[in-house]
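What follows is a single structure, and I will ask about it in a moment.
Only one protein chain is missing from this complex, and each of the others stays in its spot.
A, B and C label the chains in the order they appear, each numbered from 1.
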Amino acid sequence: MNFDDTPEEAKFRAEVRAWIDANAPKHLDEMLSTSTMGRSNIDPEAFRAESKAWQKKKQEAGWACMQWPTEFGGRGATPIERVIWSQEEGHYGILSGIFLIGQGMCGPTMMGFATKEQNEELLPRLASGEDIWCQMFSEPSAGSDLAGLRTRAEKDGDEWVINGQKIWTSGAHYCDWGILLTRTDPTVAKHKGLTMFFVDMKSPGIEVRPIKQVNGNSDFNEVFFTDLRVSDAQRLGDVGQGWIVALTTLMNERLAIGGGMATGFPELLSFVQGLDFDGTPAIKDGAVRERLADWHVLSAGLKHTSSRMISALSKGETPGPEASIGKLVAGSLMQEISLYAAELQEQTGAIIDTETAPFGGRFQAMMLRSPATRIEGGTDEILRNIIAERVLGLPADVRVDKDVAFKDVPKGA
Amino acid sequence: MNFDDTPEEAKFRAEVRAWIDANAPKHLDEMLSTSTMGRSNIDPEAFRAESKAWQKKKQEAGWACMQWPTEFGGRGATPIERVIWSQEEGHYGILSGIFLIGQGMCGPTMMGFATKEQNEELLPRLASGEDIWCQMFSEPSAGSDLAGLRTRAEKDGDEWVINGQKIWTSGAHYCDWGILLTRTDPTVAKHKGLTMFFVDMKSPGIEVRPIKQVNGNSDFNEVFFTDLRVSDAQRLGDVGQGWIVALTTLMNERLAIGGGMATGFPELLSFVQGLDFDGTPAIKDGAVRERLADWHVLSAGLKHTSSRMISALSKGETPGPEASIGKLVAGSLMQEISLYAAELQEQTGAIIDTETAPFGGRFQAMMLRSPATRIEGGTDEILRNIIAERVLGLPADVRVDKDVAFKDVPKGA
Amino acid sequence: MEFDFNEDQKMLRDTARKFLEAECAPDKVRAILDDDSKTYDEGLYAKLVEMGFTGAAIPEEFGGLGLGYLELCVIAEELGRALAPVPFASSIFLAAEALLIAGSDAQKAAWLPKLVSGEAIGTLAMSEGNGVPSARNTDTRLEGGKVNGVKAVVPDGASANLIVALVRTSSGDSAKSLSLALVDASSGVTATSQHTVDPSRKMADLSFDGASAELLGGEGEGLSLLEQILDRAAVLTAFEQLGGATRALEMGVDYAKERFAFGRQIGSYQAIKHMLADMYVSQELARSNAYYGAWALSTDAAELPLAAATARVSGTQAFQHCSKNNIQTHGGMGFTWEVDAHLYYRRSNHLALTLGSLRQWKDKLATQLEKQNQAA
Partner (left out) sequence: MEFDFNEDQKMLRDTARKFLEAECAPDKVRAILDDDSKTYDEGLYAKLVEMGFTGAAIPEEFGGLGLGYLELCVIAEELGRALAPVPFASSIFLAAEALLIAGSDAQKAAWLPKLVSGEAIGTLAMSEGNGVPSARNTDTRLEGGKVNGVKAVVPDGASANLIVALVRTSSGDSAKSLSLALVDASSGVTATSQHTVDPSRKMADLSFDGASAELLGGEGEGLSLLEQILDRAAVLTAFEQLGGATRALEMGVDYAKERFAFGRQIGSYQAIKHMLADMYVSQELARSNAYYGAWALSTDAAELPLAAATARVSGTQAFQHCSKNNIQTHGGMGFTWEVDAHLYYRRSNHLALTLGSLRQWKDKLATQLEKQNQAA
């Protein structure tokens, strides 16, 4: 049991570290280190320009898309090399946020189902940050029940005509390409009538409308399709096989998310250290101490769980659905911590302005962002189902929509 | 908004108080006030004799079975009079524990479904404490899913022949009579094939075996039936109508339980007042104070909820399924309090002997009894279902056993 | 025992609910939430005055209806349910109660009728942004009829004409160095708005620069009077929180019945059902604790400090719990600006912080338990 790199890993880490030290955009250090959950101190377009610049630099030096094959602009690295890269990249990794879905989910899906020519044309542009991709699966009436989606694609000669609506599409307003899951046959059971495409987001027939979230940001969009025409050549997988294709995409999502989830605990500890209650240090208060202890147990537990997964990667094993515990624990924990910190801030805990709120308003940012964390990418309830069914082997919920033609499944209003 | 009795209630209370003051078994005061959850400082037979004596005295003076009609030995009192009686009876009410099921559940069922002659013969003996009754519904494979019971009753001339097994039968080893729910037709859906009887517990064909519980007590029994013969005249309700009859019985259970549930909070507060942490009063510790505050909120909330229900009774309203919150909150609360109190007692918190354990071992008694509270008479999960469905109007669980012949319902091993 | 509101009070509740459903739909709340330039809904507040709600518990001699605290509790619950974007709590639960507790006849006569009629808006300024209101944390001072200093994040601070402020009247760390001052905000007071978690109830820093003021109550009694004001306001606010919690629960239940996933209502899944059942439990306990607080307030019972702290902690927890899990029940829609779920989440966190935090109130509660047990 040790935290040491193998000799190969150490060599690789040294190489990464040297390159980052020489090339990282250090002028962004302050902005990156004070950005909090869902809020950065820079405007989104400037941020995007910095992101693209860093991505291009990485790609040119061979550090982009670590896990992709070199032929598409990646590095062909091992999973553990990818982990080492991201440890060393540190807060510069925040800049890569806008490429995560494209490089982590869309890219692998393309590699599995698009033609060699399509991939050779599009993937290097994704790897170098020239293009940004999005993923269009969720719909207003298809969230946890993703396969309940209603966006219709109908064949018309060599093309498909698509009508419907997607939601929660990250970055759709600035994306160049996207993958799109549609229903091509409503007369069969719901998982069987789906088909996947990739589409140019600048096509006529696509309209993007931003969604304002509780914290005031608009990271997500609604995307409307009105007679959008897509060539059959842009189909990924066979007609009716869309669910299988989507599972490939989603499998990659979970791995990405399982990494290191923010909990707010280090911030709380740091805040409490500087706090006093009417002349007595807050950290000497029994109630504060008990909260710190209880939450350290969760936060340290997540961190060490992540080390166990990295160790498994290092041995060539693939972490399974147990990675779901990261988001499940971290989401609620951040919400509880943010509410408690505001409580300790008394009346000033209500202030959300970065400049005037105590501790830079970081806990208020968490207060308004964490409700979304408990929902996006799998709700707490779905994650518990995944743990129960796939880790513990418990039976699935009773499914009333199984073997029922999609058009006949009860859908409510 | 007030806590005052109406003039009639005040008059009634004065009468009750005077009678109790003149007649209560005060020699039992110490035993009754130090008895804790699932443990009394007196042997069960002696306790039973005291119980019967107090019941007889009450019945002779017209204070037994407050809510029963006078013709069967009761008082014909209003619900609010019953509440006032039990407030005034105080800890002497513990003595009536062994009659609760008979008087609260079996009696009302008999009144609804037995003949006048049967009731005139049996109920006054139940009211006076001469007979004790039990309720035989649950089975090893029919707990929360009570209607899944398997004990068979088959008609043979004017008699029924009963084979099977019951479990969780309180007091079966000393009971005189019991009501018994059986399956008379396994070829129809499970709720439709049940029939209820009342039986003499001394009949041949009944064998009672005590169940030892986690806390070492044996308050419950298994009851085995081997060719038990019961006259058709002892049938309660029509053949196949047993579920309807059982619902009458169970409706009365919930009301009985909803009263005032012990939480362990007053004991905790009293214990903590006397405790110090290495020279500092425990009650000055922030963590202790936070627990006391959080738990007082629950415990006071339950107490005042009970006052709201009593007020409703006082106006002639009937409290509904919202009474389920009492046991739901109190069960877990007592378990948490017992574990925390043991924690505060450090190593001595492990001692379970009444004489040597701190605070008379009351928290250890709760620690070993509270797991059962969270299960008996409706598990936490069933109670949440009841609140969700009957109070909030949420849809029922999907039922795979509906409209399926009982014999074809999946039952596992 | 009649541990419930009586028929008249229930009728008042129905009246208030219908009135607020008509006059204070969510778009009214959003109109204040979305507009930094509006401090509150003046039209709505005028109508609340017209209905007599502001004067419910204020004696007739001071322009009120003199009904009583139970009636005010009923109104508070409905205001909470509707998320009314008005300074009712600041003006009535805090400022008017401060006057009723500590004001001279002249002070009451001067201000209460104005608070009732809405001609004046009042508030309470206790904190200076550095923790609990205490001698150590209070620099604002009253000298020669003038107040100087800064009070932080005062609810409705920018709307108030009348400010009850905790001020220093002598030096030192003793509790006796603090008093309450009645500050006329017409000159010498500058309000700086703060962006806070619930912009439908605005807050502002108040800078006092020689503003005219007089003592409210005896010199040196600032902290003990503050306790009394906060106990009363805690009960009234607990009803506001209860109203919010109840409505958030209802929204969750309604959505769980409407929304389908995997071919059935999400409310048929135990994860959702049981989450809602637990919300019901906390709401129901908060209701019972609030009722007990109302009883203690309306009878001026010795139990008031314990009852108030219990109602406050229970109400705060229930509203936070219900508003948080109402968002969770709504899934993705729950964290959009467009759906009303966040309005309740915001309000729950606003109310959790305006009268002193859970931490302070749990501590007060424990202190009362100590006393109670010693007495027993």
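Note that in this section contacts are C-beta pairs under 8 Å (C-beta built on N, C-alpha and C of every residue); 3 or more make two chains touch, one makes a residue touch a chain.
If you're wondering where the values come from, they're calculated on a predicted model, not measured in any experiment.
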Shown chains touched by the chain that is not drawn here: A, B, C
Residue in contact with the excluded chain [from B:Val188, B:Ile211 or B:Met251]: B:Ile211
Identified contact with the non-displayed chain, of A:Ile20, A:Leu100, A:Ala388 or A:Ala405: A:Ala388
Absent-chain interface as seen on chain A, which is shown: 1-5, 9, 269-270, 273, 283, 286, 288-290, 292-294, 296-298, 300-305, 307-308, 310-312, 314-315, 322, 325, 328-329, 381, 383-385, 387-389, 391-398
Where the unshown chain meets chain B, residue by residue: 138, 140-141, 143-145, 148, 167-168, 211-214, 216, 276-279, 287, 335, 339, 342-353, 356, 364, 367-368, 371-372, 374-376, 379-381, 384-385, 397, 399-401, 404, 409-413
Residues from chain C at the interface with the omitted partner, ascending: 269-271, 274
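Assume only the chains that are shown with their structure count from here on.
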Where chain A and chain C are represented by their mean Cα positions, the distance between them in whole Å: 39
Sequence positions of chain A contacting 2 or more other chains: 287, 400
Chain C residues counted as touching two or more neighbouring chains: 264-265, 272, 362
